[in-house]
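A selection of the complex's chains, in situ.
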Amino acid sequence: MQVARVIGTVTATVKESRLAAYPLLLVQFEDGSGEPAGTPIVAADMLGAGVGQKVLVTTGSASRVPPALQGIPADAAIVGIIDTVTVEDPD
Amino acid sequence: MQVARVIGTVTATVKESRLAAYPLLLVQFEDGSGEPAGTPIVAADMLGAGVGQKVLVTTGSASRVPPALQGIPADAAIVGIIDTVTVEDPD
């Protein structure tokens, strides 16, 4: 999983029908210091996360493990809204 | 999932037979500012996307979750045609 920040939203009127069940949020992975890392991806959100919030993103087949997300063609999902990240030895 | 732009097409007369069911499009991932990121990949398209359109691409086993794509050896599929990407804090 990855620590990420929600930085935006994606809308798509034409889409695989099951993707309509959840908001599609643009998330930016962050490193141990909270700096952006890599290219933003789009995650399905089943927790009601808002733009600016720090979230926990799971990727790959794990995205379809929560019962609510089974049968949805998502390869990334928000599975937590992060309260704190405590880093003892950031690099 | 990734925000991407369709930049071309791929034709292959000799191919795994099930790949014949859908067009194979060359897609370029984009970052939060719409700039290209990484090497283009080839995605199966079940939505009739055209070159130049901004699309939502899913990767890995998620590509074979839509019933229409089950049994197709694709590791990337276009699952949405994007209307808008709203970024509040692009990096």
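For reference, chains read A and B in written order, and residue numbers begin at 1 within each chain.
By definition in this document, a contact is a pair of C-beta atoms (placed from the backbone, for glycine too) under 8 Å apart; a residue touches a chain by one contact, two chains touch by 3 or more.
Values in this document were obtained by computation on a predicted structure and should not be read as measured data.
Sequence-identical chains in the complete complex of this entry number 5, based on the file rather than the 2 shown.
What we mean here is this: only the chains that are shown with their structure count from here on.
Remark: chain B residues 1-3, 29-32, 37-38, 46-47, 56, 58-63, 65-66, 77, 79-91 touch chain A in the complex.
The residues of chain A lying in touch with chain B in their complex are 5, 7-16, 18-19, 24, 26, 28, 36, 39-43, 51-52, 60-61, 63-64, 71-76.
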